[in-house]
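Let me give you the structure first, and then I'll get to my questions.
With one protein chain removed, the remaining protein chains of the complex are shown where they sit.
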Amino acid sequence: MDFTSDNAAGAAPEILEAVARANSGTAASYGADAVTARLVRRLSEVFERDVAVFPVVTGTAANALALATLTPPHGAVMCHELAHVHVDECGAPEMFSGGAKLVPLSGSAAKIDPAALAAALASLPAGIVHHVQPAVLTVTQSTELGAVYTSEELGALVDVARGRGLRVHMDGARFANALVALGCSPAEATWKAGVDIMSFGATKNGALAAEAVIVFDPELVRDLAFRRKRAGHLLSKMRFLSAQLEAYIEDGLWLRLAAHANEMAIRLGAGLSAVPDAALHFEPQANELFVRLPNTTIARLKAGGARFHPWPMPGDDAQARTVRLVTSFQSQPSEIDAFLVLAAG
Amino acid sequence: MDFTSDNAAGAAPEILEAVARANSGTAASYGADAVTARLVRRLSEVFERDVAVFPVVTGTAANALALATLTPPHGAVMCHELAHVHVDECGAPEMFSGGAKLVPLSGSAAKIDPAALAAALASLPAGIVHHVQPAVLTVTQSTELGAVYTSEELGALVDVARGRGLRVHMDGARFANALVALGCSPAEATWKAGVDIMSFGATKNGALAAEAVIVFDPELVRDLAFRRKRAGHLLSKMRFLSAQLEAYIEDGLWLRLAAHANEMAIRLGAGLSAVPDAALHFEPQANELFVRLPNTTIARLKAGGARFHPWPMPGDDAQARTVRLVTSFQSQPSEIDAFLVLAAG
Amino acid sequence: MDFTSDNAAGAAPEILEAVARANSGTAASYGADAVTARLVRRLSEVFERDVAVFPVVTGTAANALALATLTPPHGAVMCHELAHVHVDECGAPEMFSGGAKLVPLSGSAAKIDPAALAAALASLPAGIVHHVQPAVLTVTQSTELGAVYTSEELGALVDVARGRGLRVHMDGARFANALVALGCSPAEATWKAGVDIMSFGATKNGALAAEAVIVFDPELVRDLAFRRKRAGHLLSKMRFLSAQLEAYIEDGLWLRLAAHANEMAIRLGAGLSAVPDAALHFEPQANELFVRLPNTTIARLKAGGARFHPWPMPGDDAQARTVRLVTSFQSQPSEIDAFLVLAAG
Partner (left out) sequence: MDFTSDNAAGAAPEILEAVARANSGTAASYGADAVTARLVRRLSEVFERDVAVFPVVTGTAANALALATLTPPHGAVMCHELAHVHVDECGAPEMFSGGAKLVPLSGSAAKIDPAALAAALASLPAGIVHHVQPAVLTVTQSTELGAVYTSEELGALVDVARGRGLRVHMDGARFANALVALGCSPAEATWKAGVDIMSFGATKNGALAAEAVIVFDPELVRDLAFRRKRAGHLLSKMRFLSAQLEAYIEDGLWLRLAAHANEMAIRLGAGLSAVPDAALHFEPQANELFVRLPNTTIARLKAGGARFHPWPMPGDDAQARTVRLVTSFQSQPSEIDAFLVLAAG
């Protein structure tokens, strides 16, 4: 009953096996190997267009590299106030970009409100040297609160961003979970919707440590190659990283793993809806739930062996607090059910 | 017959197995797992003192993080003019340090000449705001030309550095190879010799992608923890990285692998000494050879399937060029011998 | 009737004369001259303790240098959401600090609310590597909305900051105006209240281009000296800059100039209070007024030759907008009165 995070999960067997399989003889280093070449072709198929792919080992690296490619040091990155890049990366985007400013925006369920974006853009007029210049919009799909932008919601944001000439980045640490929830194609969810560059996450969904910056705009590629190396994120034995990503997308593994995680979240959410004192903040869409529970329930769950993190939210009080529950590709129905039994008291 | 680099080699089976073994259930993320805790204890035993350990996935990351911890932005990093940090990391130390300056120094076999260090320090007087301030000496062990600093050589450099108040970093991308050549203990080769912090390499010697910043001075630890996260180098599923390093040092695996690589280099060097037109630049000490060969010999080797990189050196001319030959834990005696047969013509 | 900004004013004659007087023979460069030495002694007298003084030519430079000295790159600078450092310096603190994050806080009249500070600090727990680490509190005195922190208000903020180990910076671009309003000594307003370092502004109050970073904590001095040079802010002919600052504080010139500016603002405020449709946001304390005026009044004032900037504030609507009116040491009572006549319609 470990619902602390999907990064507490291990690795999918298919991915571990791919790593072992990649260990055959010598190979050209720094990405000039055959596995990496295949990966780029496969991702181009998955995204229905030629893409450039920069595998890295953390989402923070993917995000910071992508954002730094899109903004000058005097630029502004428009993000949700709960965005991982703003809150949980210890200033990585600032470091990689040479000191760009992240502008936190409001919006429910960690989805940026288009009006908030428009207002913030208006407060940073173009060409006025006293103010940082908005350069990029970053959206997290699925969001830090487990919600999924609909196509319309994303389109509305992109429209505002494009109206000011901003580039668009998607933090897809849980992109597979979002895609399963949306039921659309990877292309529709990204470049067809106006995304220029994305952080394509695999670690939280079964890889050992594998993310990729996927670039839809070829102009961005050259700069990114140097930035990755300079940040210490170009692996010499790249084949072992590319092999994880190749296995991840092979035969739809990534979507199967994510679908399972989402189903477990839905099962958990449905169960919690029936618990009298449990208050779900949102209907679960991907693989995260945020639920306010009485302290007594929390204590009972902990005593019963359940693991999860507190997640303070407005409305919490001395009697009841919000906790975050994250399911993963490894979550078992039996764990869900055991948790629900404990929650019901 | 792939002698291009030790990073063209694959992974040692023991290390791959350790990664698979680490894949059991959920684990606390970001290094709070049991494998990482064991690794720190084991490395403390190996180095005969408490050490702090920051596993990362590239040598560039390890070096840049370590150097950035030791120098202010207005500082200078004293290094050999052929040092990897200066030549081959696309400015990573500059990025991580906020723009410190690397001061390239001369010295044979890529070993810094203490007189060159002293002269450079004298040219950057302390406290004069017009000049960057020397803050750290970095030495590569074994060096970029495959040589190994003796204890006396390292001591002489450290003495000069300490006389000016510099901290000392060791780039140990091939530390195991150096240690085998030196025949001393890890402690003697590092902190007992005055090293404050090191980049402890495993990737080139059998890991998938595993290096560690090892810190001998506890004062440096806190800053480094934030720097690693901020650079996107803190892995969420750390256990898979720590497992590589743990297996690497378990039962002396690292030294056995390095001893083999070194033996292969010595075998190759001995064979080439007997080839009339081959001119070794240095006696091989670790696992790299630099040898000047006639163009005809180079062509014959290539035609025979041997792979290696050119490595221009002073003295090369239109008829003969220097090439670099790197052996690894995977190099086979049969490959060496086949190469020698081709070289002999 | 130019109320656009106090930096639209010219230079005080005493300051221009001091610059001319400093032009005598040759002088040691980069601050080793006699004028600069005198300035340090005089400022030490003014502040009733030994201070270190770093003259620079802009407030942005003073602020960014001071903040960069107080925060590591992974640090956070706690500031008001309207603070000049956050809004109007195009990311200078981010550049100088290597990418620290500015955390905007709410509070009326551009004064930070201690509860907002405490809440923000709580959201960035100490030692957690995922989050930037609060390192410094910066307060603007007088504030961007022309208000002045009382001794109690400043004390309350400093207490919260000290409780978390933060250093304290004061942006004193209009420090003289605040001091006149407070009626306390420079020492009481700064280091005796817990300020470690300040930006001491003179440009807006009669200098050509002269500010100084004044350091109350001697530990910060060494780093700052290198940072100033490295940022291109160490003037070779320093005497001409120091001479401005020396004349500024000579015989209380700075306080006389500020007192005049404040009086003009009070006169303007009193007059506007009597204008039916004018709504002052705050009682003027220093030399800035923020007043909501009907569009017709604004148009009449502009037509009459008055100059000022719009300053959108909550509550503005299609009929009436807020404007900012800034008085300076050069403002004339006749200008005030002419403005009031126009405003009265």
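Structure notes:
Here the chain labels run A, B and C in written order, and each chain numbers its own residues starting at 1.
Just so it is clear, a contact is a pair of C-beta atoms (placed from the backbone, for glycine too) under 8 Å apart; a residue touches a chain by one contact, two chains touch by 3 or more.
Small disclaimer: the values here were computed from a predicted structure and weren't measured.
From the options C:V56, C:A135 or C:M198, the residue with contact to the chain not on display is C:V56.
Summary of contacts with the chain left out: across B:E89, B:E144, B:E246 or B:E335, the touching residue is B:E89. Considering the whole complex, the residue from C:R42, C:H130, C:K229 or C:R256 that touches the absent chain is C:K229.
Looking at B:G10, B:G31, B:P55 or B:P73, the residue that reaches the missing chain in the full complex is B:P73. In the complete complex, the hidden chain is touched by one of A:T60, A:Q133 or A:T190, namely A:Q133. Contact residues of chain B toward the unshown chain are 73-74, 87-91, 94-95, 97-102, 129-132.
The chain not shown here touches chain A at positions 30, 72-74, 98, 129-130, 133, 223, 225-230, 234. Touching the omitted chain from chain C are residues 2, 4-5, 7-11, 16, 19-20, 22-29, 56-65, 89-92, 95-96, 203-204, 208-209, 226, 229-237, 240-241, 330.
As a convention for this text, only the chains that are shown with their structure count from here on.
Greatest Cα centroid separation from chain B: this falls to C. Closest to the protein's overall CA centre, chain by chain, comes A. Centre-to-centre, using mean CA coordinates, chain A is 41 Å away from chain C. Between the CA-based centres of chain A and chain B the separation comes to 34 Å, rounded to the whole angstrom. Between chain B and chain C, the centres computed from C-alpha atoms are 50 Å apart. Residues of chain C in contact with at least two other chains: 73-74, 98, 129-130.
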